[in-house]
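Here the structure is laid out as structure tokens; the discussion comes afterwards.
For chain A:
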Amino acid sequence: MPIIVWQLAFFVGPVLFMVAMSFFLVKNYRMTEAFEFVNWAKMFSKGYFWSSYWHTVWIATISTLCAMCLAFPAAFALAFKASENTRRWAIFFLIIPFFTSYLVRTFSWFVILSESGVVNAILGTVGLGPYTMLNTHIGTLVGYMTLTLPLVVILQTVTMANIDRTLIEAARNLGCKPLAVIWRVILPLSKAGFIIAAVFCFILSFGDFVAPFYLGGSQEPTLPILILDTTKSGQQWPRAAVIAVVMMATLFTLAFTAIAIAYRKRSTS
Partner candidate 1 sequence: MKKDGLLNVVLGGYVVLVFLFIFAPIFFSIVFSFNSQRFPTIPLGEFSTEWYVKILDDPDILEAALNSLIVSFSTAILATLLGFCTAYSDFRYNFRFKGPYLALILLPPTIPLIIMALAMLAWFSKIGISGQLWSIVFAHSVLTAPFAMAIIRLRLNQMDPDLESAAWNLGGTEWATMRHVIFPFCKPAIISAMCLTAAVSFDEFAVSWFVSGLNKTIPVVILEIVQGNIDPQVNAIGTFVFLISITLVVLAQVFFIGRQHKKSSS
Partner candidate 2 sequence: MTKNLVVFDKIHKSFGNFVAVEEMNFDIKEGEFIAIMGPSGCGKTTTLRMLAGLDAPSSGEILINDQVMNDVKPHERDTPLVWQSLALFPFLTARENVEFGLKMRGVEKAERKKRALNWLDKLGILEFQDRDISTLSGGQKQRVALARSLVMEPKMLLLDEPLSALDAHLVIRMQSVLTQLQKELGITFVYVTHSQSEAFAMADRVVIMSKGEIAQIGSPRDIYREPANQFVAEFVGRNNILSGTVESVEHNRAKLNTPSGDFFVEVKAGQLTERDSASFVISADLVHLSAGEPDSKNTVACQLISEEFVGSMVTLFLENASGHEFKVQMQERELSKLELDLAKPIWLSWSECSAHVLGC
């Protein structure tokens, strides 16, 4: 099958080569093929690597929680309150951001969020601020939301719109209060879709370097920034590969666990 060859050449090849590269050595600014654990030992012994790692996990988790919570009411409204047609248009509009340059949008936030920017200008008219938002975690999170929120809203909306309405009516009919319907009927039925949305949100936040760099000011660099820093300093590609492999291992573990939970059949107890 030519497809397999193609994917092997241009997908598996790069990934495996990167893993191999994490064992290479750098001598006199040139990479030499080798099989040594020095890069691993070096990265794992560095305090900044681990603090970056936990910081990245932490901020990607916060980002995921934010996106899931911010998206839910909107997705709920689109799924249950809006007409079929409105929903179609809403999803269409939510797709648009994926096809506008993320960089340009980030640059735009740069201006909007700055101390002389739009948000502070508006707050200023009611006597508030100015607040510092750039170069803080707020800036980073705004960037992550720019990247992930449309996707999460789409996934949540589609998931909930696919719920069989009669199940909800049945629950109401059996005396379930509205909030309890959400908790006991809608969320369990949407579990798989929501978990996938959360996983994608986490992956995107975990791997994005633009938001933490441009909006977060690299304050506590995340792993993607560390990768870039490592590559530009002294040809340390093998160490960048170590970071990348650790990131991939983290994401794969997370994704497989999440998918296992999402599609776990209830045991017959």
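Please note the rule applied: a contact is a pair of C-beta atoms (placed from the backbone, for glycine too) under 8 Å apart; a residue touches a chain by one contact, two chains touch by 3 or more; residues count from 1.
Selection rule: all candidates are chains of the complex that A comes from, given by their letters.
For clarity, every value in this text was computed on a predicted model and none was experimentally measured.
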Open item on the list: Judged by that same contact rule, which candidate in 1 or 2 sits against chain A in the complex?
Closed with: 1
Task: Contact footprint of candidate 1 on chain A as seen in their complex - done: 1-4, 6-8, 10-15, 17-18, 21, 70-71, 73-74, 76-78, 81, 88, 90, 92-109, 111-112, 114, 116-118, 120-121, 145-146, 149-150, 153, 203-204, 206-209, 214, 224, 227-228, 231, 237, 240-241, 244, 247-248, 251-252, 255
